[in-house]
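As you look at this complex, bear in mind that one protein chain is not there, while each of the others sits in place.
The letters A and B name the chains in turn, as written, and every chain counts its residues from 1.
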Amino acid sequence: MSASYRISGGSALKRERTVRFRFDGRDYVGHQGDTLASALLANGVGLFGRSFKYHRPRGIVSAGAEEPNALVGAFGPTGGFTPNLRATQVELFDGLVAESQNRWPSLDFDVGAINNWLSPLFMAGFYYKTFMGPKAAGGNWVWRQLFEPAIRAAAGLGSPPTEPDPDRYASMFAYCDLLVIGGGAAGLAAAETAANSGAQVILCDEQAEFGGWLLSEAQAEIEGRAARDWAADVVARLRGRDNVQLLTRTQAFGYFPHDFVGLCETIEDAARCRNPALPRERLWQVRAGRVVVATGAIERPLVFVDNDRPGIMLAGAAQTYLQRWGVMPGRRIVLFTACDSAYPTALALAEAGGNVVELIDLRSNVAEALSAPLRARNIAVSVGAAVTGSRGGLRLNSVEIRSVDRNGQTGAMARQLACDTLLMSGGWTPSVHLHSQARGKVAWSEEAKAFLPVARAGGPISAGACAGKFGLRAAIRSGADAALAALGAPPTVDVTPAVAEPALDLTGMVGRVPFAGDPRRGKAFVDFQNDVSARDLLLANQEGMVSIEHVKRFTTTGMATDQGKTSNLNALAIVASNLGKPVPAVGLTTFRMPYTPVSFGSFAGIGRGDQFDPIRRTPIDGWAQAQGAVFEDVGTWKRARYFPKPGEDMHQAVARECRTVRQSVGMLDASTLGKIEVVGPDAAEFLERMYVNSWRKLAPGRCRYGIMLNEAGYVIDDGVIARVAPDRFHVTTTTGGAPRVLHMMEDYLQTEWPDLKVWLTSTTEQWAVIAVQGPKAREVLAPLIEGVDLAPKALSHMAYAEGRICGVKMKLFRVSFTGELGYEVNVPADYGRAVWEAIWEQVEKYGGCAYGTESLHVLRAEKGFIIVGQETDGTVTPDDVGLSWAFGKGKGDFVGKRSLSRTDLAAAGRPQMVGLLTDNPAIVLEEGAQIVAMVNAPIGTEALGHVTSAYYSSNAGRSIALALVADGRNRLGTKLHVPMPGGSVSVTLVEPVFVDPKGERVNG
Amino acid sequence: MLNIRCPYCEEDRPEIEFRNAGEAHIARPDEPDRVDDRQWADFLYTRDNPKGWHAERWRHVHGCGRFFNAVRHSVDDRILLTYKAGEPKPDIERMLREREA
Partner (left out) sequence: MVERRVEPSTATVGLMLPAFADVAALTQTERAERWTLRGPDAALDGLCAALGLARPQRLRATVAGSRAAFWLGPDEILALAELGAAPVDFGAGSDGAAVEVGDKFVGLDLAGRRADAVLASHCPQNLSLAAFPVGKVSRTLYAKVEIVLWRRGASSFRIEVVRSFAPYLVAALTAAAEDLAALDRR
């Protein structure tokens, strides 16, 4: 296929390297350095997609990040698919496959285009009105099943990828003295000025090469050289310095507090073709001492009826395609401008051999110096005239032109001018996005016809076109000044290089181009991506919307993925005109990050799959894995849930494990238990204040079950605490609660009781913990232990001792969470697995087993021991769960004590923990199920409580459950009902103990 | 991400090393048993939540571990100063006036 619009030139192209790619199923050839947009334009492809709402054919409007129309989906070098990319930013690589969006079945013939003829339906507010749903429509089957899905399917942008993202995403934190965002004239000058002062500088630019408009400039010369050559010289000098980090293809997408800026660096696809190990993107999180924003300006479209036909493009974009990519945008070119910058564009196109027919200027007064060179090239210049319409199918074929008088009235006579390309310029809008994200204020400048950034002490400094400093010399000067100001250096003599450039007025039309007839006829598009036209804005104003924020949401103007980069100011000006107000009185909508969309992958970085969060495993985990244990997540820990034997399901395995523990012995990996060593002369006093229990009189070598409340009086943690020495306690916490408890303890120590001499250390991971539980526990351990007398009298229930096991230093707790004779062996973590295996050899001799967290839960429920977070939910007091016995007698103040006397916590009828026995012993209740007084209670019946734990107990030979029931202890022996989908289940309230009610076995 | 000066490390550190711990200078009553339900409820639940300068607690939880206080502007996130736990609440208005002068 011939690249029929490709001419000579094109500074970005490597002509000697051709690149094959595919767009919408057709093969094309471009060059290295092309974007998808430039290569397709060079190939004569003018149609890039269908519009969002009306499915109108659309072509390329711009050459950069602001592109509203040419959204494509593309497959990257590793096969990953990304929708909603701007074709203007997709760099070609050999083998690129891309497709247009929002068309079915094909771009040329699109069924959805019927929306264009139904457009009265799709006027502003259509979606809100429709999906808020009139009641009648919402209840209508046909509407819900047929119309709504069809409308939803027809709307929207690209499709999400269906496969997992195959790419890698890198990350980097960076610090610098000065971050310069934007590598055009101002940014380059700022970076070099700062670099010369020795500052650490990061310079980033969203494009593949630095230079900004300098790369598109056709006439201006800097120091006697083409503007782009001057840019290349500056970049080469910066590259040679070690205090400058240069980042191309890097978008500053968000400006966060304290000058923290998010950059997304895209790795060149062509490089990734050569080396698939390269990440696709790298997220830079930059903390900058100061920031210079040099993000340039974006050209505005002109708002006239049918201004969206393929072939209508921004004038500056055409100049960029010509200069950088050697693309002539059409065969017969007309320009329509309200601004000087279109004149050099017309000249450049003509000088490159383009057929430029006429330039229409909305303004009446145009300097002869601007128009004379065009006329000299036989380009007609019509001033005081406007394009008021266009014709064509999938490509423009003519425009309608009328005169415009000084009052903005269009003439009665219209003429048609044949052309396939219309280049428009409605003036330039400074890109104040980042300044605004940095909470900088903007102010309307009547002179610049734009909102300009208002400098704030210490805030980012805008330079160049984004600060209204149009023109290369002004931009370079302001960039250098900004760098000096940012670094606190005194202003120097003007060292701005000599710039030869035409004096251009870049302000121009803001609002709607004068038109003839009814303003509600025809679609003069303001927001191309969201298909919002001038009449939609008018409708919004007529319906009573006067705030720009309301207009925005009602019409969706500026709410597409381009966030209205080309449309916002035109929309504001049109609304202002409709309301008869000046532009600044209408206000400005918020600039939100990201500047252009950023991939989820870039934010996720390595945080996906197994690296999403740390997966914590105990020292004994490998043994459990080898035994075929089934694991469950407990917080970030993996814990063995049960150890199935061949052929066993969970129910069978748990039943066997629970029976074995009570009949013989079992062992559990309890290493995840939180542990805090509390040391110091005031340790007992501190625990006295943190727990409901008494600690002063607990003798060294003894343990006690502790309950911790928050200040509101609710149970938040529990665990056994051993007094190791008069000034040293070994505190255990729940697995999930360890960091929270330590944080809370530190809080009280540091901020409420700094006088206490107590020091805390987390020892959770220092010790592997092996629980050995069951009537044979003593026989199992005895042969392995030295230095501790295991005899019941010497080491009774709730005793603590230190000794050795298998020669390894050991802390031994005689404690039980099963109600059986039990021990918890603590050894340094590196010895955990070896000691476990030694105990396991003993356990096997007694026909014992390893058991997991599921059996742990059943065994403790059989005894009515609570689990914090299961029986408690943050609204439960110790008395609610039957733990009043634990309160220290005659204690002073402790955390939460005052709240326990609040009326609602002391009131009768609070939920209280009870046991439940189902009439049918085979039925295991659902945890969380509600409990009511009547059989088959109607919906809305107030519940008396809920089931907190429910299991099948092989030891009790039936189902068991724990529950919180209002006034439960007074209801023991009565029947209540648990409504379930299959009908009510009748239950009897009992004491919450199902095995060994006298508690004798623990003393075995 | 905020840049917070830890008064113990005496360095600016990234916000993710810290954890916010709510409004500062809410002292736990010395003798909780002697305050009435209303006062106790205020201690538990009543907070200022101002639009503007706000003294709040932070902990350098992934750094030195210390709790401290910061005066931060709740609208634009500027931090006027940070100071150690136990130091009195600064006169914010005066500081601002002095800064202006």
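Operating definition for what follows: a residue touches a chain if its C-beta (ideal position, glycine included) is under 8 Å from a C-beta of that chain, and two chains touch if they have at least 3 such contacts.
Predicted, not measured: the structure shown is a model, and the values here were computed from it.
Checked against the full complex, the one of A:Arg282, A:Arg402, A:Lys523 or A:Arg641 touching the unshown chain is A:Arg282.
Screening A:Ala829, A:Leu883 or A:Val1002 for touch with the missing chain picks out A:Ala829.
From the set A:Arg168, A:His435, A:Arg704 or A:Arg723, the residue in touch with the chain omitted from the display is A:Arg168, counting the whole complex. Within the complete assembly, residues 1, 8-11, 13-14, 16-17, 60, 62-66 of chain B touch the chain that is not shown. Chain A residues in contact with the hidden partner, per the touch definition given at the top, are 168, 170-175, 200, 267, 271, 275, 277-279, 282, 285, 287, 605-607, 610-611, 613-619, 622, 637, 677, 679-681, 727, 757, 759-767, 783-786, 804-808, 828-831, 833-835, 837-838.
Methods note: only the chains that are shown with their structure count from here on.
Centre to centre, using the average C-alpha position, chain A and chain B are separated by 28 Å. Chain B makes touch with chain A in their complex at residues 1-3, 14, 19, 21, 27-29, 31-33, 35, 37, 40-41, 43-44, 57, 59, 61, 65-67, 76-77, 79, 85-86.
Within the complex formed with chain B, the residues of chain A that make contact are 173, 256-260, 285, 287, 439, 711-712, 743, 746-747, 750-752, 754, 893, 897-899, 902-903.
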